[in-house]
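Of the protein chains in this complex, all but one are displayed in their positions.
Up next is chain A:
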Amino acid sequence: MAGLTLKQVTKQFGEHKAVDGLSLTVEPGEFVALLGPSGCGKTTMLRMLAGFEQVSAGEIHLGDTLLASAQHHVLPEQRNMAMVFQSYALWPHMSVADNVGYPLKLRGMRGAEYQRRVEQALALVALEPYAQRTPQDLSGGQRQRVALARCLVTNPSVVLLDEPLANLDRHLRASMEHSFADFHRRTGATMVYVTHDQSEAMALADRIAVMQAGKLVQWATPETLYREPRTSWVASFIGQGSQLMISNGAPGRRLGGHELMQGLTSPASQRNQPVLVRPEHIQVHPEAPSQQDLTARVERQTFRGERYELHLRMRDGETLLTYHSHALKEGQQVALTLLEGWCLEPDQ
């Protein structure tokens, strides 16, 4: 097991920089997600880690070994990595057991040891009864698990996952998320997981690299990403919340309720600092508001089972999202208390 170090990795396709100066360090055994909207360069980054794409500039290290630079390129077959592909990439001409055992065969393993390792890998994903089936006979979730078993059979130093849940239905996703987490706990492998689904990334990863237009925007734990997103764009990409403009504060500062509400009272021209207010940091008082209160009008509400989601509009037109325990009347005026806010860097 080893960690990954990326130094200023860049991939250029003609004029277009798909990945632009990306640097980060993945600790051994860490579960990392590359998160971003489609076209942000996360898949290109993953394919560079695997060695399917050559880097245009920068370096990739695995532990102490240089894997890739502009002059040097270790071929994928020599990197001792494994990957779960979006299409699973199970070889249709081999049985499930042969699919799983193929990497072992390539390493010259035969006989009883080979059998034992294949059985062990299949047991880990609970697919022993399916060993002699062909991949075509399996369901989507089962194929996914075969791909996982094939990954772990050789104890690879890094496991790469390319949007592995994209083709599954919602119910299956939840259970597969569970098995990925389980898989990571049991094997302790370093894992890099590419996805555009923030909830998937938040649920699974130890740390998340958020990418936008080829660049790394933020590299942090899920908690930090949620609580302290760096830019306005990250804040809107991750979790729910409202962004307001205030006159005080500075990027990277947390404001208490009093400071925040004060910053909101200045005239619009002086307010140029974006601040993120999460829904759980807004208290709604449905009884008739007084003159001093910060007020808003209930524009729309959505029943979410355990609570109501309220869309509020303030006097100056800004919108707020919050939760409330019971239904209000649409168009009703309410008083608000803001508990805290997080100051963001404006987007370029």
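What we mean here is this: a residue touches a chain if its C-beta (ideal position, glycine included) is under 8 Å from a C-beta of that chain, and two chains touch if they have at least 3 such contacts; residues count from 1.
Just so we're on the same page, contacts and distances are computed from a predicted model.
Enquirer: One chain of this complex is missing from the view, so tell me which of "Molecular chaperone TorD family protein", "Acetyl-coenzyme A carboxylase carboxyl transferase subunit beta", "3-oxoacyl-ACP synthase" or "Iron ABC transporter permease" is its UniProt name.
Expert: Hidden chain, UniProt protein name: "Iron ABC transporter permease".
Enquirer: If the hidden chain were put back, which of A:80, A:95 or A:224 would touch it?
Expert: Here the residue in touch with the unshown chain is A:80.
Enquirer: Per the definition of touch given earlier, which of A:154, A:187, A:242 or A:322 contacts the omitted chain?
Expert: A:154
Enquirer: In the complete complex, which positions of chain A touch the hidden chain?
Expert: Residue positions of chain A that touch the missing chain: 50-52, 71-83, 85-87, 89-93, 102-103, 106-107, 150, 154, 160.
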